[in-house]
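Yeah, one chain of the complex is gone here, protein chain that is, but the others are all in their spots.
In order of appearance the chains are A and B, and numbering begins at 1 in each one.
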Amino acid sequence: MPITAETLTLWAGVICTLAIFSLLYKENPVFRFFEHLFIGVATGYTLSRAWSDILKPKLWFALVGSGEDPGGRWWMFVALLIGLLYYAIYFRRFAWMSRLLIGVMMGFAAGLAFQGIATNYGPQIAGAFNPLLPRPGMTISGLINNWVMTLTLIAVMTYFFFAFEQQNKGVQNTAKVGRWLLMISFGAIFGQTIMARMALATGRLSFLIDFFRDPFGGG
Amino acid sequence: MEHATPFMAVVLLVLSGIILYNILTARGGRDLFIRRIPGLAAIDEAVGRATEMGRPLLFSPGLFGLGVETLQALSVLGHIIRLAARYNSRVIVPVCDAQVYPIAEEVAREAYNQEGRPELYNADDIRFLSDRQFAYASGTVGIMNREKVAANFFFGGFFAEALILAEAGREVGAIQVAGTPSTTQIPFLIAACDYTIIGEEYYAASAYLTRDPVLLGSLVGQDWSKVALLLLIFFGAILASLGLLTVLHWIQIQLGMPAGALV
Partner (left out) sequence: MNFLFTPRPGPQVWLWVLGATILFGALLAFLHTLPGRQKKLLIVVSTFLAGLFYFLEFMIPTTVGGGPEGNFLSGGVEPLADFVLVIGMMALGLGIINLARVQGRILLRMRAGWQNAFIFFVGLIGMTVIGIMHDVYPAETSVWTPLYNFFFTGLYTPLASTTFALLAFFIASAAFRAFRITSVESTLMMITAFIVMLGTVGSEVVTGWIPETSPFAILKLDNITLWIMTTVNMSAQRALLFGIAMGELAIALRVWLSLERGHFFEQEV
């Protein structure tokens, strides 16, 4: 059976799979070796993508042009210069320069947060407007569900009050029920995820089984 | 939502105003209360145990990139390093995101300086591993085993790798404290860690740990802004109950609800 590039690739995949699974027995030199290989390859992949997805199209082509684009956007080079300020971290006298850049990046992150909050949570607020009185077309169970939802919301939010002393017994109990309801909710997420995770393992195991049935990939 | 609708802009400004007002008044030296958060009280215990065992601590600031979630994680990191510096303990910080890495380094350096122990800072302990999720996870598991860490802190935004980290940490016998705003990972951290702080407790952490007036004021502001949110929700529920659908739907659309989801 000739050994082709495809066979080698397949074998490498099998060895990598077995090496990582060996962690389930215990941490061992083989796992350690492949863990280092993994970090090397993953970081190398990031670097190569950094070139092909970002530095080449957004910096190099912006300067020298490509195809229809004549380039000449010299200011993109300034981004590179600004980025170099990170390296001032290695020189205590100039470290303020890296802090300036870090401050700007943190400012961007903070400024962007407002949009994130509005987009992620606005519809959730709107979704919590449940009618609590019977409306035309609403079933009894629908009404009960609306009450369950609203009370759950209040109980869980009560749990998350930090700065008000919960001296009132009623408030204390509401917060406690709120925590229980949270646990039910976490249980629901747990239960939903279990089977998806099992599918991952069966995927890898069937890869191994397929290999051992036909190690040379000749069909 | 590409741009704030007028109603959303007002909501954001009111909520921000409430928080800022409380921060500013707290700076004036108001006495502020904060309830006990058990998971956070456990941080001291975990650092103490690592010190007794003479083994390092590990702090993972999560996999989210540079955003408010990670900035909160780094704020907690600063506190843990200051605590560890007092006891002469080492803190290893595997970092996943390249932009977070220099900030983590600065936070660590500054924390050691604040405790008057700049010599304890070791640049190699703040480690960039990989920005690929599972490479980061396997590298962190490797560090836990090789360095025989006595305590793990998982603070930050996590994805599926959260459980890999927490279960591997349990295998090495580390005491584990986790805190995350990633709601889908909380159940797994609860199952695998000794203490898990959940949801907004994560954002209360720095106020709780430092008792800094600005942070405490901010926390009081967060509580009041939640009261404001609840009032808005009650208002919406009243509109819905009375069948004032025109106003209700206008508000819902302004809040970003897709027109197809209106009832």
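Criterion: a residue touches a chain if its C-beta (ideal position, glycine included) is under 8 Å from a C-beta of that chain, and two chains touch if they have at least 3 such contacts.
Only a predicted model underlies this, so the values are computations on that prediction, with no experimental measurement involved.
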Subject >> In chain A, positions touching the absent partner >> reply: 5-6, 8-14, 16-17, 20-21, 23-24, 32-52, 54-56, 58-59, 62-65, 70-84, 86-87, 89, 94-97, 99-118, 120-121, 124-125, 127-128, 145, 148-150, 152-157, 160, 178-195, 197-198, 200-204, 207
**OP:** Would you write out the residues of chain B that touch the absent chain, in ascending order?
**Re:** 2-4, 6, 9, 12-13, 15-16, 19-20, 23, 68-69, 71-72, 74-75, 78-79, 95, 98-99, 101-103, 106-107, 110, 113-114, 123-124, 126-129, 131-135, 137-138, 146, 160-161, 163-164, 166-167, 181, 183, 187-188, 190-192, 198-200, 202-204, 206, 210, 212, 214-215, 218-219, 221-222, 225-226, 229
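Rule of thumb we're sticking to: only the chains that are shown with their structure count from here on.
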Subject >> Complex contact set, residues of chain A against chain B >> reply: 20, 23, 26-27, 31-32, 35-36, 38-39, 41-43, 45-46, 86, 89, 98-99, 102, 105-106, 109-110, 112-119, 122-123, 125-133, 135-136, 150, 153-154, 157, 160-166, 182, 186-187, 189-190, 193
Subject >> Residue ranges of chain B touching chain A (in the complex, touch as defined) >> reply: 1, 4, 8, 11-12, 32-35, 37, 66-68, 71, 99, 102-103, 105-106, 129-132, 134-135, 138-139, 141-142, 145-146, 168, 171, 183-184, 186-188, 190-191, 198-201, 204, 207-208, 216, 219-220, 222-223, 226, 229-230, 232-233, 236-237, 239-243, 248, 251-253, 255-258, 261
